[in-house]
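Of the protein chains in this complex, all but one are displayed in their positions.
And now, chain A:
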Amino acid sequence: MFNKTKKLMLAFTMLTILNVSTAMEHHHTNYTTTEIVINDPWVRLSPPNAPALGLFMQINNNTNYDIKLLSVNASGYKRIELHRTVAQGDMMKMAKQEFMPIPTKGKLHLKPGSWHIMLIGPKSVLRKGDTVMIDLVFDNGLTKTVYAQVRKEKKMTGNHHRMMY
């Protein structure tokens, strides 16, 4: 009984999120209802024994000040870390970060080969199409809950986006 209600609520929330993000993509305006807007959160579909999973999204900061993503919480993982992959010569370095900076009226794009959230030690195997609930904690006191979709690679969001992964 409780599960059913929970599922319904989840579906409703997801629909709302979906509506907001499609609306944003279509109009390309800065019109938003919130200070921080998360677009297209997704978890990379990975082998069943993958020790760590990559979580990616776009974080838009509509406030008049710079903000920081401080931490990420989700149940079912040993640890969650903020990471950034940078190329240094030939070497790909994946370094742990204290926070992720999102500039005022700007955005941070978390994507493969760049900024990402690392979900370490998943306690269950995620399948294609699964949804992961994640809390993002920011330094301005805001916490955002997002529902990330498990999928293989970045979906095309438009012709102006080059698909790399």
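Operating definition for what follows: contacts are C-beta pairs under 8 Å (C-beta built on N, C-alpha and C of every residue); 3 or more make two chains touch, one makes a residue touch a chain; residues count from 1.
Keep this in mind: contacts and distances are computed from a predicted model.
The complex includes a chain that is not drawn, and of the options "SCO family protein", "Carbohydrate ABC transporter substrate-binding protein, CUT1 family", "Linoleoyl-CoA desaturase" or "Nitrogenase molybdenum-cofactor biosynthesis protein NifN" the UniProt name matching it is "SCO family protein". The chain omitted from view is touched by exactly one of A:A52, A:V72, A:I134 or A:V150, namely A:A52. Those residues of chain A that touch the chain absent from the view are 44, 46-54, 83, 85, 87-88, 90-96, 98, 112-113, 116, 118-120, 153, 164-165.
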